[in-house]
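Have a look at the structure below before the remarks.
The other protein chains are all here in position, but one chain of the complex has been omitted.
Read from first to last, the chains carry the letters A and B; within each, the first residue is number 1.
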Amino acid sequence: MPLPVGGGDAVTAVAFPGARRRTRGGRLLSAVMPGAPQLLVGRFGAGLTALLVWVGLLAVLVLRWDRVWAAVRVSSGASLDDRVALVTLVAGLAAAWVWSFRDAGKVQELRWVGVSQWVLAGRAFSRNRLAVLGAVGILILYLVALLAPFLSPYDPSALGDLLTERLVPPSTAHLLGTDHFARDVLSRVLYGARISLSIGFVAIGISVTIGTLLGAVAGFFGSWVDTVLMRIVDMVIAFPQLVLLITVIALFQPSIFLIIAVLGLTQWTGTTRLVRGEVLSLREREFIQAAGALGFSRARIIFFHLVPNVLGPVIVAATLGIGNTIVLEASLSFLGLGVQPPTPSWGTMVADGRSLMLQAWWLSTFPGLAIVFTVLAFNLVGDGLRDALDPRLRR
Amino acid sequence: MMTTRARIVLGLTVVAAACGRDYADGGAAAVGVETFCADVAPHVDAFMARMEQEHSVTDSARYGGTVVVASIGDMVDGMNHFVSSDYTASQNQQFVNLMSLIRYDASIQPQPYLAESWEVDDPTHPSTITFHLRRDVYWHDGVRTDANDVAFTYRVVTDPETAYPNAAFWDHYVGGAEGIEVVDSFTVRVRLSPHAEYLDPWTGVSIMPRHLLEGVPVSQLKQHPYGTQCPVGNGPFVFVEHRPQESWTFKTNPAFPTDLGGRPYVDRYVYRVIPEQATLLTDLLTENIDVYLAPRADQVPEIIRSEDLDLLRSVSRSYTLVAWNARRPQLADARVRRAMTLGTNRHEIVEAQLRGYGVVANSGVPPFHWAYDPTLADSVRYDPAEARRLLEEAGWIDRDGDGVRENAEGAPLAFTLKYNQGNQYRQDIAEIMQAQLGQIGVKVQPQVMEFGTMIAQLSGEERDFDATVVGWVTEFKLDDVDLFHSSRIDQPYAFSGTRNAQMDRLLDTLQLVVDRQAAIPLWKEYQQLLLREQPYTYFYFPERLNGINKRVRGVTMDARGEWVNIKDWWIPRDKRRAVQRAAAR
Partner (left out) sequence: MTRYLIRRTVLAIPLVLGIATLLFFVINLAPGDPTQLMINPSMRAEVVEQMRANFGLDQSLPVRYTKWLTAFVRGDLGYSYSYNQPVSQVIAQILPNTLLLSGAALVVAFVVGVLIGIVQAVRQYSLLDQALSFVALFFYSMPSFWLALMMILVFALFARNVWDWPIYFPPSGTRSVDFAQLGTWDQIVDRARYMVLPVTSLALVLAAGIARYTRSSMLEVVRQDYVRTARAKGLRERTVILKHALRNALIPVITLFGLYLPVLFSGTVFIEYVFGWPGMGKTIIDAISLRDYPVVMGTSVIFACMVVVGNLIADVLYAVVDPRIRYE
């Protein structure tokens, strides 16, 4: 691997003489304004993120002090949502501050010898501006989702005055307007982040777990196990997914858990094929042969030797998969099979508002944009990871 | 509405009993099913070509052009009247492709149509009706429509094997061949026992061609290519083409009787299926279609704003309601059901969700109907205080302070409210009820269901629901026997399962009173009883809203339907589509 010398990007910048001096003096600055010292030495990605998190969370703390205080008081009857938001707020502030403080004091050094593939990949990733942008976007999304109770101006499911406040265009009172129940669209978009992100995350968690396990087992054992599992995979792929989704949703009563389960249980085939392929080639490698020769149990070989080595492509597939799942949920909503009201999910909001695109464009446009940018962020990160994790694609 | 999605299904495998029965009474041999369309088409083309010459158009200012009507649903059952139950299809049979013996005028009075006159032996106690048919009506293949067609139609629709969807129309008629007598080629006489609105069935039943269908076993009519591939009617429009899920195309019938207005003004009428409402509105705004049937109320401002479009409003025969399953202990008490109605602001829902295009309903009697009692219109206004009082009187009190009422045994006043997916209005009602009833201490859990699943649960023996938002479409002849009569309590449509002797007596009597004036007090009593019993919380009769391009002139839409005068729609020559303008020159 050739040394990545030169280039004006973030990581190499600190290797220049003088960078050290400036970072060392940054500790004091970082105590007041985390992220600033990193920004000063040109590490825009990390610095800006820390700064944004710090300033953003402080702003929430100050501007929404009443709600934060209500969540702090034990007797206030705050809900679990509020408590989670509180913890996120405190943890986010602490993390930004501590990271920046320690980072600013650390002597930045570049070690080129003996670094792991993961470190190399990390460096490759951080040079990809779009991917970093995506990663920052995802971070912000999760913060927004967790902090929704503090951020949202109104209760997302409280009906407003149907006669006067229905379908009001964006205004200062309702930044993104109101829907046909006179509910605040901004609040619903904020709360919707939780639903859409959870669906994507949990469903893909399920499918990746199943896919990795089955793929590893099929690849490792080979022979009839492989044949049977792969025929099952063929069958699931050839099974019309929409028919399955609709029938299952007709069989059981639609709920968010059902949607997650269905989405998770139908998407694992890609991962299985991917992992199987990787394992088939890994199986012949010396370190696996050695593990076998040492008498390790098959489970140990699969979980400790094979699975860690296929994680790269799996992580890429999972990241891309989260985006796809969020889009899929929206598509299900179009058919009326998505997350059911009054739970605010972006997919349902877009689908419900679509027939009023001309009369009340804000109904479906804002949640629609939320979907696009979220999925975009996951895809950018996924593509960045793919480039970074695959030595053949790395620059 | 439910019935617009309803459809009948006949057997694939024909059971022995159903086989071999036909109505061939010495007439022409039945056409083979496989070659049916190919056999029929040349006759239609030849006859139409001849008629086009005989009745050529002189006035191209009015005659000509293509009108396009679009809506979200296909006419799945096509033009075969024997087996079709969806609203759009029956409208197109009645007013486009086929003819009924009589039809209603705008004030819902029977008028001559295919029958030029009729006599009833005793108007106060009718036992026979004699219809005299027009002699100038031809099937589109050139065969004259006569009394044998009427007799054939009558025998088929009264045959249980046919599974004619409106079989209950004929409950008080003498079914089968004994019930109808062909007096001469253009005169038929039917036998009946006296009952209310006895002429009504004849406005709804479209006469079908005997010479084409009489050899077909009735249980196989549904599968016959006639319905969706090559219908041959006798109405003002001739079938041209059907593309499944896409469109139906009809052309003008030059042979349509001059006394009935002669050929339609437009050359062609196309019915298009566009399943997406946002697209439908765009199609209307870009003149891709001329009529958008039933837009959402919230889309109406856009139609009004456009200079090229008009909004046509008409009263409807459909209503939306919440059916309470009175078999459930928490809903068994009429006071509780009444409290639900009082605790729901139905006026607000009409004003907001329907934008005022509708009226609050208190029974299934539509406001335009002669039996409607206007004095009851405001009798259960939104009154949460009264609702709370009723619930307390019935023993539902919030005993543990959690905001939900409990009875003496501690069971909470809670229920799930099911509605079918894909219907925004019903979803709205469910969510608003949840919010508003929550304020009077009733816990409502809205639950969306796939349509087929929900219907199975509502009409199945288990009655697996507490309450449900559904809709009905009424006919002009009102009949709630299947909904509320205790003798039907195990039948599929007795959703609420209430029993009331007074209700039974009224329902029985109402079906038999011939004189409208005598029936009015009874209908009033019935509507008052519904207010007390509250088997349903009636929500509203929505207005029928239709967006229409102003280039189409002379359109009437009212309680009878959207297609009622399609024959008289016309498009000024300079407003026709380019191709049509070229053709007119």
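Operating definition for what follows: contacts are C-beta pairs under 8 Å (C-beta built on N, C-alpha and C of every residue); 3 or more make two chains touch, one makes a residue touch a chain.
This one's a predicted model, so the numbers in the text were calculated from it and none came from an experiment.
Q: Taking the full complex into account, find the residue in A:Val55, A:Leu130 or A:Leu175 that is in contact with the omitted chain.
A: A:Leu130
Q: For the full complex, which residue in B:Asp45, B:Asp121, B:Glu178 or B:Glu246 touches the chain that was left out?
A: For the chain that is not drawn, the touching residue is B:Glu246.
Q: Tell me which residue among B:Asn148, B:Thr187 or B:Gln223 touches the hidden chain in the full complex.
A: From the options B:Asn148, B:Thr187 or B:Gln223, the contact with the absent chain belongs to B:Gln223.
Q: Which candidate, B:Pro42, B:Gly261, B:Gly356 or B:Pro492, sits in contact with the chain we can't see?
A: B:Pro492
Q: From the list A:Leu167, A:Val185, A:Met357 or A:Leu385, which touches the chain that is not on show?
A: Residue touching the chain left out of view: A:Met357.
Q: Which positions on subunit B touch the chain that was left off?
A: Considering the whole complex, subunit B reaches the absent chain at 2-3, 5-15, 18, 66, 68, 76-78, 80, 83, 85, 160-161, 163, 165-169, 219, 222-225, 227-229, 243-247, 249, 268, 270, 272-276, 278-280, 282-283, 285-286, 288, 450-453, 455-457, 459-460, 479, 482-483, 491-493, 577, 579-580, 583.
Q: Identify the residues of subunit A touching the omitted chain, counting contacts across the whole complex.
A: These residues of subunit A touch the chain that is not shown: 127-130, 231, 234-235, 237-244, 246-247, 250-251, 323, 327, 330-331, 334-335, 347, 350-351, 354, 357-358, 364, 368, 371-376, 379-380, 383, 386-387, 390, 392-393, 395.
Quick note on the criterion: only the chains that are shown with their structure count from here on.
Q: Please report how many Å separate the Cα centroid of subunit A from that of subunit B, as a whole number.
A: 50
Q: Which of the residues in subunit A come into contact with subunit B in the complex?
A: 158-159, 162-163, 166-167, 180-181, 246, 249-251, 253-254, 336-337, 340-342, 352, 354-360
Q: Spell out the residues on subunit B that touch subunit A in their complex, using ranges where they run on.
A: Listed in rising order, the residues of subunit B that touch subunit A are 276-278, 281-282, 296, 298-299, 301-302, 348-349, 351-353, 421-422, 424, 427-428, 431-432, 434-435, 446-450, 452-453.
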